[in-house]
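The structure appears right after this line, and notes come after that.
All protein chains of the complex are present and in place, except for one that has been dropped.
Here is subunit A:
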């Protein structure tokens, strides 16, 4: 992996990354698809991640939006391709077009709306049956997953055909509206475990000034996803 860079000690890593940016490394492609009902904040989440912005008044996504983001993680350049899909019922039939071939799927629901959580379940059902015949029979850590557990997780994942398996990440969005919460963190965590998904609660809206907690959970989520995707795609 990452041929062309001289291997080095940890303190040299930053320098190596710079070399990578200057064209030394192999660019990896990571495909991520965002799924979920309308109005749960898929686009906001992506915009927060990609652009670092939040706008309260955005129009519904039509069809799907495609974004790319380059990053350097662990000496490797990664080009993350994000498909942000529309949540409306009428676009449902188009979804397979986007999650086919994806490395990871973010399943987003609104913690203040139980229906959106139930909708996730139908997504997962459809998704697994469409993309992978083989059920996943390994354990995946969920909300308690730490950075150190990820390599293990990927190692297990790799025993299967990675091409056809999507890594699922369950995301409860709008955690800044905890007072109106309808889906408890525990319920979601249990379900995430059931479907072998990672689980996070995030807020695309909350900013660091007002509530650092949400920001840090967002960061945690992003860095997890980055590493995760990276390690997966490293081997592809």
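One rule holds for everything that comes next: a contact is a pair of C-beta atoms (placed from the backbone, for glycine too) under 8 Å apart; a residue touches a chain by one contact, two chains touch by 3 or more; residues count from 1.
Here is the rule we use: contacts and distances are computed from a predicted model.
**Student:** Out of "Mon1a protein", "Protein YIF1", "ER membrane protein complex subunit 3" or "Origin recognition complex subunit", what name does the UniProt record list for the absent chain?
**Tutor:** "Mon1a protein"
**Student:** If the missing chain were put back, which residues of subunit A would it touch?
**Tutor:** Against the left-out chain, subunit A lists 17, 21, 38-39, 43, 47, 50-53, 55, 57-72, 84, 86-91, 94, 97, 113, 115.
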